[in-house]
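Of the protein chains in this complex, all but one are displayed in their positions.
Letters A and B name the chains as they come in the text, with residue numbers starting at 1 for each one.
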Amino acid sequence: MIEVKDLTKVFRKPIRGSGLSGMVKTLFSRKYEEVRAVDGISFTVPDGEIVGYIGPNGAGKSTTIKMMCGILTPTSGSILIDGTEPCRKRQQVAQHIGVVFGQKTQLWWDIPLIESFKVLKEIYQIPDADYRERMAFLGEVLDITRFLSQPVRTLSLGERMRADLAASMIHNPRILFLDEPTIGMDVLVKEKIRLAIHALNRTYGTTVVLTTHDMTDIEDLCSRIILLEKGKIIYDGPLTDLKKRFGNIKTLTLTVPAEVHAGTAPVLSPEVAVSEEDGRLVLRFDADRIPLEQVVQYAFRDLRAMDMKIAEISIGDVVKTILEQQEAEHAEKV
Amino acid sequence: MRYVHLYFTCIKRSMISRLEYKKDTIVALFSFFFSNLCSLAAIYFILQSIPALAGYSLAEVGFFYGFSMLPISLDHLFSDEFWLVAYRRVQNGDMDMHFLRPVPVMFQVFAETFQPEGFGEMILGVALIIVCASNLTVTVSFGSIAVLTVGAVFGAVIITSFKVALSALAFIFKRSGPLLQIIYNFSNYAKYPLAIYPAVIRMLLIFVLPFGLFISLPVDTLLHGTHDPWLLCLAIILCAAVFFALAVRIWTFCERRYESTGS
Partner (left out) sequence: MLKKYKPFLRAGAMDTMAYRFNILVWAVITVCQVACLVFLWLAVYRSSEGGIDAVIHGFTYREMISYVVLTTVFGFVTFNNDTLWNINTDIKKGTIGNYLIKPISYRGKFAATSLGSLLMMTLMFGVPLYTAALAVLGSLGFLPDLTFPAFFAHLALFLLSGLCASLLNDTIAYIFGVLCFYTSSGWGLNSLKETLVAFLSGTLLPLAFFPAGLREAVSIMPFAGMSQNPILILMMKYDLAESLRAVALTAAWIVALELFAKLLFSHAIRKVTVQGG
């Protein structure tokens, strides 16, 4: 269980002058500007949930994760990991959490992978039987057995990430923090990683908090998402609700004769937005307000569609729309 | 007990890493002998042009040099990783890893590296001591053996304490390598008899950066019986205790203020 309350992190960054003269000035006097990386956020993650922690770059995702791990101290507010404050009792919390920072490995670079696991076994005091069981489980779901005897520096990016994930799970943590675990991976590796996270969650009831820019990760894994922007939570809830907030939005992508264009095409109703993408027409509408059937008829009859694809709005579009709305609101305020 | 076991597991890991770089280890060993050869050559060249250095013969100056290698090599064996902490690990974010593990950070840093080069240094030091001593008339007593042993072992504790305390500053300032380097370099000055320095510097090397206390004074005691060996033993042990306690306090203080870099 993770309880976060009114969490704020303010970084003091020295204001650097630009150019050489600015640098010389910095040498003698230094001014700081305050950056509120995380700004008064609160949420609770119950045991066994997989939460997607998403938002644009610089929204404060990694900062929050680092505070939850105890390697950054909150400016104000509190974090409790199973009732313990991570920055006060870091060592105690460390026993029960696993962390992967996608950009950095925690494995020893020069030695065969298996040796890293042997050291981790001692660090986390894993009993022999548990260790064997975990290695078997992780070997299977992450498919790492094949390269256990290779030094980490010889592994491919995908292999290394799987090895890193395994290393973060070896001590059966109750909570797993994954900061961009699929960054830079190919589709097959992503798939493998998602399956492994699912398997871990089902088998051991591990709580998972993950940040990602890949919306497929979110749709595959997360029952709940927390959407962060400029250090503030702008949405926290189930994925389905987020979609519903936008109504039952569907898109029809039509292949139409060359002379049919978005601007000149006959209009069915103001409910249906018509746009053109790559020579195809895209119709967007809320199926709760205007029946799908009617739109499909309109497409074939009035727009002379030759082919058609029906899709629900993707979570990526939803997030994009929310962030755009936020941006617009900010702009208005200013 | 758990930590003893864990230490050996980590050390084994460190040795496996070293074996991955056999060639580098050989180069390191070569450069280490070469470096000492250069320093000894410099001393030799200087002493060639004068009859004696402040009353100390070439063999005596060589003895100082050889003995200084013992505490330095002992420290070298166990605490080499602190250099990396001071110079780059905090700055490049590699330190986070240690803060995410359920083991004290200082222990992890000690357990990260074991430098077998230290043995080479120790052997060279002992060899130099033997060569120089055979050209000298020294009366070996129980007390002088004791003071040399205490000087070597507790001297190593004092050097390690400096490394712990100063590398901990990197937790706050991100990089403290140069500072550590300079303090550490003062050990070079204890390679010569204290007599060549004016009183202020002698005091500095005994009371502030006590390299002279555990290197020069024990050797002086052996060669010229300048001090009561048992009193000197006591002083060195007390000094080591104070420095180590202080180093641990500073480390704990700085560790609590550690913040991961970037966001």
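We adopt the following convention: a contact is a pair of C-beta atoms (placed from the backbone, for glycine too) under 8 Å apart; a residue touches a chain by one contact, two chains touch by 3 or more.
Everything quoted here is computed from the prediction, not taken from an experiment.
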| said: From the list B:71, B:177, B:210 or B:229, pick the residue that touches the absent chain. | reply: B:177
| With respect to the chain omitted from the figure, which of B:15, B:201 or B:238 is a touching residue? | B:201
| said: If I consider the whole complex, including the chain that's not displayed, which of B:46, B:145 or B:245 touches that chain? | reply: B:46
| request: Using the touch definition up top, pick the residue from B:189, B:214, B:243 or B:258 that touches the left-out chain. | output: B:189
| Looking at A:132, A:153 or A:320, which residue reaches the missing chain? | A:153
| said: Which candidate, B:25, B:226 or B:261, sits in contact with the chain we can't see? | reply: B:25
| request: For the chain that got dropped from the picture, name the residues of chain B it touches. | output: 20-21, 23-32, 34-35, 38-39, 41-42, 45-46, 49-55, 173, 175-179, 182-183, 185-186, 189, 192, 195-198, 201, 204
| Which parts of chain A are in contact with the chain that was left out? | 20, 23-24, 26-27, 109, 153-154
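Definition applied: only the chains that are shown with their structure count from here on.
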| Intercentroid distance (Cα basis), chain B paired with chain A, Å | 48
| query | Which chain B residues qualify as touching chain A in the complex? | reply | 2, 5-6, 9-10, 13, 16-17, 20-21, 93-94, 96-97, 99-104, 258-260, 263
| Okay, in this complex, where on chain A does chain B touch? | 11, 37, 58, 60, 62-63, 66, 69-73, 90-92, 94-95, 97, 99, 101, 104, 106, 108, 110-112, 115-116, 118-119, 122-125, 151
